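With one protein chain held back, the other chains of the complex are shown just where they sit.
By letter and in written order, the chains are A, B and C; residue numbering begins at 1 in each of them.
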Amino acid sequence: MIKIGIVGGTGYTGVELLRLLALHEDAEVVAITSRAESGRRLDDLYPNLRGYYDLAFTEPDVARLAACDVVFFATPHNVAMNLVPELLAAGARVIDLSADYRIRDAELWSRWYGEPHASPDVLPQAVYGLPELNREQIASASLVACPGCYPTSVQLGLIPLLARGLVDTQHLIASAASGASGAGRQAKVDNLLSEVADSFKAYGVSGHRHLPEIEQGLADVAGCPVQLTFVPHLLPMIRGIHATLFARLVDMSVDLQALYEEWYAEEPFVDVLPAGMFPQTRTVKGANRCQIGLQVPQGRDTVVVMSTIDNLVKGASGQAVQNMNIMLGLPEDRGLQQVGLLP
Amino acid sequence: MIKIGIVGGTGYTGVELLRLLALHEDAEVVAITSRAESGRRLDDLYPNLRGYYDLAFTEPDVARLAACDVVFFATPHNVAMNLVPELLAAGARVIDLSADYRIRDAELWSRWYGEPHASPDVLPQAVYGLPELNREQIASASLVACPGCYPTSVQLGLIPLLARGLVDTQHLIASAASGASGAGRQAKVDNLLSEVADSFKAYGVSGHRHLPEIEQGLADVAGCPVQLTFVPHLLPMIRGIHATLFARLVDMSVDLQALYEEWYAEEPFVDVLPAGMFPQTRTVKGANRCQIGLQVPQGRDTVVVMSTIDNLVKGASGQAVQNMNIMLGLPEDRGLQQVGLLP
Amino acid sequence: MIKIGIVGGTGYTGVELLRLLALHEDAEVVAITSRAESGRRLDDLYPNLRGYYDLAFTEPDVARLAACDVVFFATPHNVAMNLVPELLAAGARVIDLSADYRIRDAELWSRWYGEPHASPDVLPQAVYGLPELNREQIASASLVACPGCYPTSVQLGLIPLLARGLVDTQHLIASAASGASGAGRQAKVDNLLSEVADSFKAYGVSGHRHLPEIEQGLADVAGCPVQLTFVPHLLPMIRGIHATLFARLVDMSVDLQALYEEWYAEEPFVDVLPAGMFPQTRTVKGANRCQIGLQVPQGRDTVVVMSTIDNLVKGASGQAVQNMNIMLGLPEDRGLQQVGLLP
Partner (left out) sequence: MIKIGIVGGTGYTGVELLRLLALHEDAEVVAITSRAESGRRLDDLYPNLRGYYDLAFTEPDVARLAACDVVFFATPHNVAMNLVPELLAAGARVIDLSADYRIRDAELWSRWYGEPHASPDVLPQAVYGLPELNREQIASASLVACPGCYPTSVQLGLIPLLARGLVDTQHLIASAASGASGAGRQAKVDNLLSEVADSFKAYGVSGHRHLPEIEQGLADVAGCPVQLTFVPHLLPMIRGIHATLFARLVDMSVDLQALYEEWYAEEPFVDVLPAGMFPQTRTVKGANRCQIGLQVPQGRDTVVVMSTIDNLVKGASGQAVQNMNIMLGLPEDRGLQQVGLLP
């Protein structure tokens, strides 16, 4: 039985890890930390977990965490980068759901996150945990940086086009929308039901922190720098990301539907929909799955790709468990077979 | 492997059965019928099922259904009562999610459903499928009538009080609320998002069809006729039932919290919350679970019991699978271990 | 032109006052205070007000407020009771939307609000601002305490029954539900969209602060103490209150539909629906209106009354403007003619 530690288990990615790991046959959560809720039972905070865990939150304790086989960080940025070096030194393998190790360039990270990186020495060890790109490196990694939710949906939607050099890489557009759980479980007026229900808005238009992460990943695939205009929007609902991606085709000779189907044919968690079918966030709700549809409207030279995930599953905790399975040599879908909850 | 047939698989209880059975280790859906969608692949209608089923809807065919070990009816009322006699005669075991066999008295049924019962002869064979009341009879039944969604939540909430004779049985009150999926997947203006989102209303105040079913069940428990004022309400959301139950105590000497905890101590799918904690529909979303909390406000003589379920799971398809497991001698929670999807 | 001051204009009752007063022909808002947002333009915080006000929030300043004809308190409890005495002394008339002056008995208030009342001497001057009960006293009042949102809907729904002595006054039941705006615009995890959307729950079951207020008002009408079991619930939407009221009839000889229609025949803001029609919160959204429907199910001895309001309008700011109109001798519906926003 693999021993799991979770740092920061009170947020939405934390409770989602707990939901997924509750039914994972090979893993057992043995430690879960929270300064604010130390001493409180998990199932008191999250009654959906009643009967699945007999555990309470504890103060973070490096020794106890280091005794785990795998430690997940389900924390806001700026926590993992301070604790991870010690855990790695103690021999633990770490899966970080936060932004701390997603960007390879410490200076670029620092510009977007407004503070110096606390462990730039460790950055080179970090593997970017998008299995569809980096499965092999993940298998042997000691530190995996799970992609952000928007970056997961946007990259999976654009990779085949960029890898094959079919589009203008300097004018990519991503108009994406997320449920409110993406903003986390923090007491902010901006995320009150009365502020965000029954409304829709763009935010972060001048520059969202996921932009450099996406551009880094897409540049790797394209083999050259790319420029993306990225506009996230806030949906009046809890879970789900829908990215609508626009790119100008520089080569119109390729059957894009066939390309996507072949590209992802062997991927267990990327599902290219048949031609003419487009994804909905509800069909992946609660499931570790990215569904993709595409269209070239009016036969013009702009391709539209639609890519949906559940931001808390394939966009966070599900992908983290997928990475864990890869790291430990388990079947990649262990604990991740949930069917989307529809309706 | 148990062979499963489903009649009427295009509605919400149908797709929910498919979600739950997709991961059931001992059961395989081999036939699913729909006149309207005959020939269409399941996963074309329900893309959340892509990868789980390689099946298409077919015209209802008694011979094919009779070859199944278990046949579920996930139909509106008035379908099962016409087909079930033939299926029983052919040796199939039937689990009916509709209202056709819930009320023992054919005449009473007929008064509330506005037409004669089509197979009153079969009624005596039907076992009312509330496992917490009738587990033994269910085990040997050939025909199980699954309770309605409101009746499940209301009965589970009131049974201990009535069984112990603690309340006035002639003035019970149930103020209950349901998500819109309870109204089914039918093209009606009344259930459009623009009609029911962002609003709340009572309906069926003069008399809802679940009233006689609830009164029948509670009378059995109480050992005498009961009178319930039942007011259902429509919630602006998809899944979940919350019943707020009021009863006047005629005996105030009993520790009600302890009573409820003991009463349901061995029940795998009824969870009595600790004193002072009250249930939310979100903590049972997607799970086959009833959560119950109770309070006697101001120390007066009225007890308030709150009982929540997911109407599509413990209120329909989950309970149906639970009944199947009991009928077949399988572990009762087989295929039903999903954790509630929160947030 | 009547000069209006508003204390605490950043909350939901504040912005709703501003929406209603923007089109009020006889009133002009000249001062609006907020410590937190002092200096910020109203329409920067609330862009729906762009073009209607050329005002910024200011620090609370008694002199400036005292120069107004009418001062509204749109604050949490515990603010008005400290400032009102000074304003009254300076000659201003005050309309308090908070709870500070709703309960006549300072000790009872103190028990429910957990602190001593700051100005018990002023309490006797306060008129409870439910126009349907106290129109005359309101007209001459210098201090009006606007009812809470639940108390408005529950009292309007029960008054005719109690005034006529038709029901058991010791076992009244109110199962009510409110949109999340009732919890105000405060940074609390409990009111995040991700916590309360897509769910329904009871809260405050052991005792909600609106209980003593309702029992005080109903006792006045009944001429004797009453006992109410009051269970509020939280709806996954922004605006609206629906109260479902249950009472046992001790006199079944009265035509209740006719009674209600007559009782409220002259009331401009209470609308008794025709027999068989029941209210929905959406039909009063944005309107200063209470809609009421009633039924005696199955001809038994329990009457069910359903009463709906928009908690921010007839349950707060609309009723406050209605009170202002009465106090100033204006037509009672001045500024309050908005039609409910449906769909």
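Definition applied: a residue touches a chain if its C-beta (ideal position, glycine included) is under 8 Å from a C-beta of that chain, and two chains touch if they have at least 3 such contacts.
Keep in mind that what you see is a predicted model, and the values were worked out from it rather than measured.
Novice: If the full complex is used, which shown chains touch the chain that is missing here?
Specialist: Over the full assembly, the chain not pictured touches A, B, C.
Novice: Where the complex has a chain not shown, which of B:P131, B:G217 or B:P236 is the residue touching it?
Specialist: B:P236
Novice: Pick from A:H242, A:R289 or A:K314: which residue touches the chain that isn't shown?
Specialist: Touches the omitted chain: A:H242.
Novice: Which listed residue, C:C224, C:M252 or C:V339, touches the chain dropped from view?
Specialist: C:V339
Novice: May I ask you to list the residues on chain B that touch the chain which is not drawn?
Specialist: Chain B touches the chain not shown through residues 12, 179-181, 183, 185-189, 191-198, 236-238.
Novice: List the chain C residues touching the unshown chain?
Specialist: 12, 15, 19, 22-23, 44, 46-52, 181, 185, 198, 238-239, 271, 273, 277, 279-280, 282-287, 291, 337-343
Novice: Touching the hidden chain in the full complex, which residues of chain A are there? Just list them.
Specialist: 171, 173, 175, 177, 194-195, 197-203, 205-207, 211, 227, 229-231, 233, 235-240, 242, 244, 246, 248, 276, 278-282, 285, 293, 295, 297-298, 300-302, 304, 306, 308, 343
Here, only the chains that are shown with their structure count from here on.
Novice: Same residues or different residues: which describes how chain B and chain C meet, taking over half shared numbers as same?
Specialist: Counting shared over all numbers used gives more than one half: same.
Novice: Determine, using the mean of C-alpha atoms as each chain's centre, which chain is farthest from chain C.
Specialist: Result for max centroid distance from chain C is chain A.
Novice: Can you tell me which chain is nearest the middle of the complex, judged by mean CA position?
Specialist: So the chain nearest the centre of the shown protein is B.
Novice: Would you mind pulling out the distance in Å between where the CA atoms of chain A average out and where those of chain C do?
Specialist: So the centre of chain A lies 45 Å away from the centre of chain C.
Novice: Cα centroid separation between chain A and chain B, in whole Å?
Specialist: Chain centroid spacing, chain A to chain B, equals 36 Å.
Novice: Just give me the whole-number Å value for how far the CA centre of chain B lies from that of chain C.
Specialist: Result: the chain centres lie 39 Å from each other.
Novice: Send over the residues of chain C in touch with two or more other chains.
Specialist: Answer for chain C, listing residues that touch two or more other chains: 194-195, 197-198, 236-238.
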